[in-house]
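Missing here: one protein chain of the complex. Every other protein chain is in place.
Chain lettering (A, B and C) follows the sequence in which the chains are written, and residue indices restart at 1 in each chain.
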Amino acid sequence: MTSQPKGHNGHANPLKDKRIINDFTIEAATVNGSGSQTANLVLAKSIINMGIPVGPKNIFPSNIQGLPTWYIMRVNEKGYLARKRTIDILVAFNQATYLKDISMVRPGGVVIYESDFTLTGVAKRDDVTYYPVPFGSLAQHHISEIKLKKLLTNMIYVGVLAEVLGIEASAIEAALTKQLRGKEKAIKVNLDAIEVGRKYFKEKLQKQDPYHLERRDKTEGMLMMEGNTASALGCVFGGCTVVAWYPITPASSLAESLSEFLEEHRVDASGKKNYVVIQAEDELAAVGMALGAGWAGARSMTSTSGPGVSLMAEFVGFGYYAEVPTVIFNVQRSGPSTGLPTRTAQGDMLSTATLSHGDTKHVMLIPGDIRECFSMAVEAFDLAERLQTPVFVMTDLDLGMNAWLTKPPEYPTKPFDRGKVLTEEDIKKLGKFERYKDVDGDGICYRTYPGNPHPLAAYFTRGSGHNEAAAYSEDGHIYQRNLERLSRKFDTARTLVPAPVVDSVAGAEVGIIAYGSTDQAIAEARDTLAATGVKTSYMRLRSYPFDMVKIEAFFAKHKKVFVVEQNRDAQMAQLLKLELSLEQAAKMRTILHFSGFPMPFEVIVDGISHKAAHAKHLDVEQKMPEIVTGGE
Amino acid sequence: MTSQPKGHNGHANPLKDKRIINDFTIEAATVNGSGSQTANLVLAKSIINMGIPVGPKNIFPSNIQGLPTWYIMRVNEKGYLARKRTIDILVAFNQATYLKDISMVRPGGVVIYESDFTLTGVAKRDDVTYYPVPFGSLAQHHISEIKLKKLLTNMIYVGVLAEVLGIEASAIEAALTKQLRGKEKAIKVNLDAIEVGRKYFKEKLQKQDPYHLERRDKTEGMLMMEGNTASALGCVFGGCTVVAWYPITPASSLAESLSEFLEEHRVDASGKKNYVVIQAEDELAAVGMALGAGWAGARSMTSTSGPGVSLMAEFVGFGYYAEVPTVIFNVQRSGPSTGLPTRTAQGDMLSTATLSHGDTKHVMLIPGDIRECFSMAVEAFDLAERLQTPVFVMTDLDLGMNAWLTKPPEYPTKPFDRGKVLTEEDIKKLGKFERYKDVDGDGICYRTYPGNPHPLAAYFTRGSGHNEAAAYSEDGHIYQRNLERLSRKFDTARTLVPAPVVDSVAGAEVGIIAYGSTDQAIAEARDTLAATGVKTSYMRLRSYPFDMVKIEAFFAKHKKVFVVEQNRDAQMAQLLKLELSLEQAAKMRTILHFSGFPMPFEVIVDGISHKAAHAKHLDVEQKMPEIVTGGE
Amino acid sequence: MADIPLKTAVNRLGLTIEPYKGLTSTLCTGCGHDTITRHVIQAFYEYGVEPYKVAKMSGIGCSSKTPAYFLSRSCGLNAVHGRMPSISTGAKMANRSLMVIGVSGDGDSASIGIGQFCHLARRNTPMIYIIENNGVYGLTKGQFSATADPGSKLKGGEVNMFENIDCAALGIMLGASFVARSFSGDPKQAVPLLKAAIAHKGLALLDIISPCVTFNNHEGSTRSYPNVRKIDSPVHELDFVAFYETPTVEYDPGQTKEVEMPDGSKVMLKKLAKDYDPTDRMAALQAIEQSRKSGQLLTGLLYVDTAKRDFCEVEGMTETPLNELGQDKLRPSRERFTEILKQFA
Partner (left out) sequence: MADIPLKTAVNRLGLTIEPYKGLTSTLCTGCGHDTITRHVIQAFYEYGVEPYKVAKMSGIGCSSKTPAYFLSRSCGLNAVHGRMPSISTGAKMANRSLMVIGVSGDGDSASIGIGQFCHLARRNTPMIYIIENNGVYGLTKGQFSATADPGSKLKGGEVNMFENIDCAALGIMLGASFVARSFSGDPKQAVPLLKAAIAHKGLALLDIISPCVTFNNHEGSTRSYPNVRKIDSPVHELDFVAFYETPTVEYDPGQTKEVEMPDGSKVMLKKLAKDYDPTDRMAALQAIEQSRKSGQLLTGLLYVDTAKRDFCEVEGMTETPLNELGQDKLRPSRERFTEILKQFA
């Protein structure tokens, strides 16, 4: 038996002799490009295979190989999968960061580390359990294929963890088999490597920590899916045919998986594609192509992140005024362009809502989970065509690129709504066609597709300088009326977009408003608060423009309403303030978190329980060691 | 004597036998590209030479030749030069629009028209005075140079008006001489053409209208200047050395006159330029060049309008986060890109304030008159360098491209403020340099210019992913702290930008908040209201971020505060609402005008006197006939 | 080549010229762009293109206004400055049965739009792309564009100091499969070239010199009518024989090169001073460069590759317009859905 290293901080292990089942956070601190991704996935899936929910978050750098990466897995049988501030079990694999990584493990936690690393300073603790493992030399001796040594080292830590926590061999095998579908040899060597880890722990170390896994039945029928994948699927089932995009983290995987789905599911018998995917030269071209296609009657989309949305600003304003449908996914990330491109944020809410010069306002759908990433993608195409305007789907890096445990999305049963489009027949019946006439009073006019053979079908599309018959006009009256109609149309949008989801709790004085990827953090925060006697109601916004009747009513029911978001400037709170009655606005407080890391639920708990008035800048993320490297 | 045509609407002339002196509006309805511009200018200047203030507005189409143009001259001895809804005297020169043009003249007004035009329908009125003039045949017979016939026809109407209104011959001669400086022959033929008009009126027509001009002394020492010219001059005197721009109406004339001023006043003895002007390939390049120059320590600028600002969005966000100074003029126009590019608006206030993805906020200076177009241009360079950030100067087509009667700008006496820049010497003394350390607590850090020989002087500039020493960092803590410092810097900006100008009237219950080109309309509206017993105070905003102490105080003093602006969405009111206390916000009302025509003062009077609650969409501009033409 | 025919004459579709016309132009009297508009009307009428099957696209500029002045029965889209290529690409992708004709200016294409221009050429996107090239920004009152010749003068005396971007050369270099240059004042050349462009399958790029009478038609400008007439150097004389026509004249095979277009039409190139082979990419580039050096303006069908695969073909798209595909084709079945989800279990 290898002996436990001794610490020097004199703190006692608070979890000594405790038993903690199915409720902890594992962090694998590795280096990117080293192949730890497969190991981490297999680990997560193995636990899920035991019926226990897992929520992983991959914190990765803006480079391709060699910089610190943290894979943080929340394991919780109750299904709380939001980020938690504390790390229970650390796999310290990165020589550059292990000291700091170890220092951040919770008292009572576990540190599995490469025994070559010397524990010094803050990493020398008495209040954690150490499991030193000579990963390098184990790989050296037990993995025969030289090329795979480095890669499979990662599997050794899966084996160690399996042994420490009690992951069933069958659960791992199932996970691996699924992951490496069909590659029998690969499965074998991976299983061997896992066994090396298991064996080492069994033979050389002794379990002294409180953490245990026990089989449950909480993951039956659940999927593991990334938001971008779900959105991509939504585009397929939403009938998207023209995809134009430009690579950018964290949006690339949306277009890339869409491309793969289409290749598999939208090629006709003769091998011809019922779609086209264009990797454009930049975002301006991408959105131009999407708008051109929308104008010509195809369901089109582009996906990007903040920098791309900024570049699209002029074109999107044109789309708003010329009333051209398309769908734009904004998978938000931190920062400006050379900011933190691999960190998450909800920082584009305000600038996307009002994107472009002049009086412009845009429809935004805001999925809060994987199922909505799918369903809202489907819905976005209907709305874009119904409203004849660019529709944004706002997600973020956390939702888009992390794998989430989820119930399966539902097959869409609503038929396509292609909006107000006149065919040749229609015009024959009507005897006329005026592109910008508000026939129905909802601000939405009828359009034709180019190619409609009726002699009255053609019209000329421009920005705002047109009359009802689409003729060019510089008449001030006509201009102003047209702009007012667009406002009216926006009010129609208000009635069509997904309504907020409200969970009203009797007797609650505190309301929480949030949106997007923080949903799980809110759920856990609410339960935590409820346990301390603080009742809260919850309204999850799912779109813009807002349903102000519902929102006013929600405010009216509560004494204080906390708007929780992941940006500095409280952007959604700002949008709300613009429309709220003053009486209700007075109740608004904000909880902001903008370190680039997903919102930990504790921030919300702290914000609501401790801070009375304007809770601002509550949480400064202190997790990550400073890394001095190149640009991005 | 030619006889007056008879009308058929049966309305009596309400001004019969009245005498109106130095208070009316003249509208010359012509066709663009026909050379009426010189005639109109001479006319305006002649009246000014008589000591009577004139405020012209040129309403022109988005094309180069052949479409309707209206030159509207407000003549008012009290100095009210805002746009007024009523037209007193029309020169109907445009065959395509004369019917509608005539129908819009106020009852009692005057119509001078080409006698070839047949008066029919709405243009056949009993309540106006008609002066039919055979301009075409007069030109045919009296102007010898064939090439000039068309051009000089315009001068004939100047002659007619001179005779009708009593413009002194010496005043016209002085105006012409100035306008055509040195071109003796041209002056002569123009004077002759004017004389043709005078003579025709004297001999063939008889004055029957109430309008008269009488010499006053209200224009002594005043200049006629366009806002863009004044801004350009401000750039010269503000020490701007690098100009990068891309043509766009209504901003082009700013860069073009700047270029001319520089050529004249910034070339050294050896013929070398102490500046550079680059016509960039587009706005993305223009702002990139301006930022590159600002980074390297030059005072740089670019000028554009809404579409250009939209294209600059990504780069400007980078400038905000990387803290690079430059000055950006946004001469606002209507619409999206194919909107009404030759119409005025204040429609980019909100999108410019929050331009770019992520949490960004920008400093905006908002000149309200020609003197401020100059002084704020000068100031913008100081502020950009002091605050190390892109600074916007927000004007509009009305202020930028129309000639305004103004007191001369003042020579700037404040020396350049180059901000916190460390020289080699400075660093020697300090012994260190940290680019992003908030040494002074105002959020503004010290910078060096590239080329500083001190070994510690160099640093690497990126967006937000850096620590205080400018090293790359993905640390969440550091990221969040940096963003908070930028907020702090924005608060510092609040104390440095031009404060609002307040005119507080004892006993006033109504406050008016406005900004930019509507200043004169507000002044007249207030006097008009005062005459009816409604006292108003006035706060003119001159910058963003706001001085909330002053603004709160202003609200606190009044029962209602009307925010007056030229856009649909009440953009400045929105920005105010975000920062106002709820108590004060409750008092806010909006008066919006967004037809593309400059705000008529009556809109404000009506808005305040008649509308109680949310005055919205008060005025729909009904002036201009519909024109069906091509795109823009 | 016929003049614009009488109102009663009809083309092979039985259409008079009326639906090929558009609104009255609002450009300056004498503007080259208006002449090009006439050429477009004539070419589309004579070839017999169904107007409703055409989509007219443009950016911003005087030139970009012209789609309003032809083919009133075709839908048109006046997009933002410099982005006609992307919006056209999108429209074409949505409905590949549309004939897309894009009109742009030299500012629109060679300055702000050069990026989209390059990439459109590279993709050989099937459409007709006309650059109405006057060497200046007309609509913003006459600044130099990037196609202005070095040494050319503005009205105010300013001299252009930079090399011009030759969009025809660039197009050839980057992959456009049909590249022509012409002069608005030469209908004998421009109209057959436009018809050939209609008959072409990939990107048909036409750089048409089109003097701006208001800002660039003075002494000292290389883009004035007189100067363009002077330097215009056609590489051949051109005739277009549509697939449904029989030639009305005899062509001397020794003096005539015949280019067969994908639709069976023929472009007859009659030899002028020198031999010119428009199917040799390198030779074309060289000829352009030489003419540039000698201050000449090479016009004609400069380069053509009738076999090159266009973007839709390369992408393997279905022939059916994508905008006509119904939910049945677009939304996979519930079974497929379940199948797909299994991968994520």
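Following the convention adopted for this analysis, a residue touches a chain if its C-beta (ideal position, glycine included) is under 8 Å from a C-beta of that chain, and two chains touch if they have at least 3 such contacts.
Here the structure is a predicted model, which is why all the values come from computation and not from measurement.
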| item | value |
| --- | --- |
| In the full complex, displayed partners of the excluded chain | A, B, C |
| Among A:Gly121, A:Pro247 or A:Pro415, the residue in touch with the chain that has been omitted | A:Pro247 |
| Of C:Gly22, C:Gly90, C:Gly115 or C:Gly300, the residue in touch with the unshown chain | C:Gly115 |
| Residue touching the undisplayed chain, where the options are B:Phe60, B:Tyr80, B:Tyr320 or B:Tyr459 | B:Tyr459 |
| Selected from B:Phe315, B:Phe392 or B:Phe555 as touching the chain missing from the view | B:Phe315 |
| Identified contact with the non-displayed chain, of B:Pro409, B:Gly511, B:Pro545 or B:Gly596 | B:Pro409 |
| Touch with the omitted chain, as defined above, among B:Thr241, B:Ser310 or B:Gln480 | B:Thr241 |
| Residue ranges of chain C at the interface with the undisplayed chain | 111-115, 118-119, 122-123, 146, 161-163, 165-166, 169-170, 173-175, 281-282, 285-286, 289-290, 314 |
| Sites on chain B contacted by the missing partner chain, in the whole complex | 221-225, 229, 233, 236-242, 244, 261, 265-266, 268, 271-276, 278, 280-282, 284-300, 314-315, 318, 322, 408-409, 411-412, 415-416, 448-455, 457-463, 472 |
| In chain A, positions touching the absent partner | 33, 62-67, 246-249, 252, 279, 281-283, 307, 336-338, 628-632 |
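As a convention for this text, only the chains that are shown with their structure count from here on.
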| item | value |
| --- | --- |
| Between chain B and chain A, distance of the C-alpha-averaged centres to the nearest whole Å | 45 |
| Geometric centre distance via CA averages, chain C-chain B, whole Å | 40 |
| Residue numbers of chain B (touch at least two other chains) | 62, 307, 336-338, 628-632 |
| For chain C, residues that touch 2 or more chains besides their own | 67-68, 78-80 |
